[in-house]
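Here the complex is missing one protein chain, while the rest keep their positions.
Letters A and B name the chains as they come in the text, with residue numbers starting at 1 for each one.
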Amino acid sequence: MAELGRAALVVSLSLSVYALVAGAAAAHLGRRRLAFSAQNALLAAFASTLVASAVLLSALLRNDFSFTYVARTTSEALPTAYTISAFWGGQEGSLLLWLLVLTGFAAAAVRLNRGWARDLIVWVVPVFGAVSTFFAFLLVAVANPFATQAAPGDGLGMTPSLQNPYMLAHPPLLYLGYVGLTVPFAFAIGALISGRTDERWLVATRRWTLVAWTALGIGQLLGAHWAYEEVGWGGYYAWDPVENAALMPWLAATAFLHSVMIQEKRGMLRVWNILLVLLAFSLSLFGTFLTRSGVVNSIHSFTQSSIGPWFLAFIGVVVTVSLALVFWRLPKLRSPTKLESVVSREAAFLYNNLLLLALCLTIFWGVVYPLLSEAVRGEAVVLGREYYDFFLRIFGLPLLLLMGIGPLIAWRRASLRSLLTTFRWPTGAAVVTGLVLLALGAGSSVPGLIAYTFAAFVITTIALEFARGTRARKALGATSWPGAFSSLISRNRRRYGGYVVHAAIVLLAIGIAGSSAFDTVAEAKLTRGQSMEIGDYRLEYRTLDERIAANATEIRAELAVSRGGRDLGTLEAGKNAYTIEEQVSNEVGIRSDPLTGEDLFVIAEQIDPDGAVYFRVFVKPLVNLIWIAGLVFLLGSLITLWPDAREQRRLVERAREIGVPATR
Amino acid sequence: MTLALVLAALLAVACVVVVALPFLRDPEPVSDTLDELDAGDRRRLELVEARDRALAALKELEFDHRTGTASDDDYRALVGPLRREAASSLQDLERDGAAHPAVGVEEKGRPTGERTS
Partner (left out) sequence: MARTASPARLVIALSVAAVLAVFLLYTSIAGGGNPSLAPSELAGRSGEVQLAGLVVGPVAGDAHVGGLTFRLRDIGEKSGKAVPVRYAGSVPDLFKVGRHIVVDGRLRGGTFVAEPGSMITKCPSKYAPKQTGDPA
């Protein structure tokens, strides 16, 4: 069956090339049937990629070790769920997943928009074709998932740390994000080539960008949670290039989501928006290049895998061609309106963009600096955690504050006097919070205290906005307060959904500040019966158990936890020794306090033969707010994404006014 | 192995058919030109977008005023220019509509390919 998979990928490649060439020809010459044919090619490419994916998936589920890929990433004993996740666990399979999502999104995006934006779509199709050609080419010529061999008795198995529920969802979500960013990019390039620099490309891609951005955000949070629980060093983010690879496009996409609002309301920043979406897309390609090429793993050689140079070349082509197009269309992109005041919502959005970009570029610099310094000086110089933490604070804290300021400023112009009135309550709340926290001892970390104070400011702003909005709707004639509240949100989905997302970011900031600026750590070597103390917790090491599980030997130290004399139950921490993979993994014990949101985090670092265990214990205040923030973030995104019948009608109306068929 | 080849061949044929479909369905079309927005349509689109922006800005200012984000002074200062902008964009649209009446809009299915005006 491997031949079927291989053939299907060749078909996908051919179809992608056709979509590129025929699509471009059809757009240039204005041929209707050829244009539809190219659109169909995208759909057919999805179908053939689906066939290839089905072949790989069935080989995985059948434990068919004659497929080299299957033998390398799974084993007989591997549970089914993780066998499925092995699809995207290796280089070739993850590229196939990328192509599958890409062709699927391309076909859907084109199909959904071809009725009302036909002259734009004709140029979007070849762009999708080009990107799809690249990935299909990699799969056919460079990283073939369907290589075969003489089937060994058993596979090599999956890295134990990947056998975790979070790793089931984390890569696919990230891919939805990375690939999803291709859609606004393709539409932007299509708009540039066709000269249709009106807002249709923004309107068509708004929800796609939101979905991609949400998926990327949730995917990263899941990854952080995995790192926290599974890798278990006590943290959740290590500023590792692989982590930064997902953060950078997310930051660029966040900036883009904000600045498109300026273009929609005021027609400004057209060039800026196209450059931003180009940046986001390029960073997503760069991100996947970082994780694949071996740049991360080897400190010294630039690329270990052969796939790296291909990605770099593609990124180079994308950036060069896109910038050339922008330069060519620059006259058409001039906007009629100007920024009227540096104290206005537009200006606030602009500052937001600048801060987000500054943070994004600082991280980018930190990632490429070792590579650059090696190329220039022959010596790779690595920038450490302090570098990233410093710039996260310098740019992140003002961003946090800005989230509270932006909504309170009117568009175009706001007088300073009106600002003083609107900022009264939030500032008061922030000052009070700051003083109270200072009295409680939060002065030990100045950035942490500032973060909390700013968080109080923003939370008050958001609460006030909801309150004032509900009151305004009630005054307009809503029947009840809950009715006013729900009609407020349903009539202003983007605004209030956005506020919910801001609230999520505030929770995230509080959780990060609490768990990194105000945490405590203690270490001790305990024999059975001994105890240690940390904060107001007391842990007593009771027993050491050894269990045999399906594919590992599990060793667990059991600890009795108490606080202030009150028994809080037991906690287990230890290690798993995986038989086939011959690896040991850390299994930490975490006790989350439902009231305070803090975690008691226990690592059994070293287990001696005589049963003495070296423990490293953390108390991490408020860390669970980070995960709760993920849920709030999802809620906010859903509200913003929710289809709006009113908006639909308006678009249909507009199409009729211009004289374009309004079919979908 | 042969099963794989047969399935692969079927897949290839199916894809070719899908790609050729527009040509197979309509072998002798009245017109094969792409239905595009001409200069008049695009100008109209820009005017429509400008009008929608102006009206939305007014609506948002009203909302901001009602919720207290925009103070009375700010509101008074901004509402005048916004109303003038909205009025002028409406006028531009009317003028454009009078000068270039839109003809023969196809409401369902694909356009016939004939574009007048």
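Keep in mind that, in the parts below, a contact is a pair of C-beta atoms (placed from the backbone, for glycine too) under 8 Å apart; a residue touches a chain by one contact, two chains touch by 3 or more.
Every value quoted in this text rests on a predicted model; they were computed, and no experiment measured them.
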For the unseen chain, which displayed partners does it touch in the full complex? A
Considering the complete complex, of A:Val21, A:Ile394 or A:Ala560, the missing chain is touched by A:Ile394
Which residue, A:Arg31, A:Lys575, A:Arg591 or A:Arg654, contacts the hidden chain when the whole complex is considered? A:Lys575
Contact with the hidden chain, among A:Leu112, A:Ala169, A:Leu333 or A:Ala358, goes to A:Ala358
With the missing chain put back, one of A:Val101, A:Ile274, A:Leu350 or A:Ile534 would touch it. Which one? A:Leu350
So that we can see where the missing chain sits, which residues of chain A does it touch? 72-73, 88-91, 94, 143, 156-157, 159, 161-162, 167, 171, 233, 240, 242-243, 268, 291-292, 294, 296-300, 304-305, 338-339, 341-342, 347, 350-351, 354, 358, 362, 369-370, 379-384, 386-387, 390-391, 394, 523, 525, 575, 581, 583-586, 603, 605-606, 614, 616
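We take it that only the chains that are shown with their structure count from here on.
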Separation of chain A from chain B, taking each centre as the mean of its C-alpha atoms, in whole Å: 31
In the complex of these two chains, what residues of chain A are touching chain B? 1-4, 7-8, 11, 15, 18, 26-27, 30-37, 40-41, 43-44, 47-48, 51, 118-119, 122, 196, 198-200, 264-267, 407-415, 417-418, 421-422, 465, 468-469, 471-472, 475-476, 492, 650, 654, 656-663
Using the touch definition from the top, list the residues of chain B that touch chain A in their complex. 1, 3-5, 7-8, 11-12, 14-15, 18-23, 26, 29, 31-37, 41-42, 44-46, 48-50, 52-53, 56-57, 60-61, 63-64, 66-71, 73-74, 77-78, 102-103, 105-111, 113
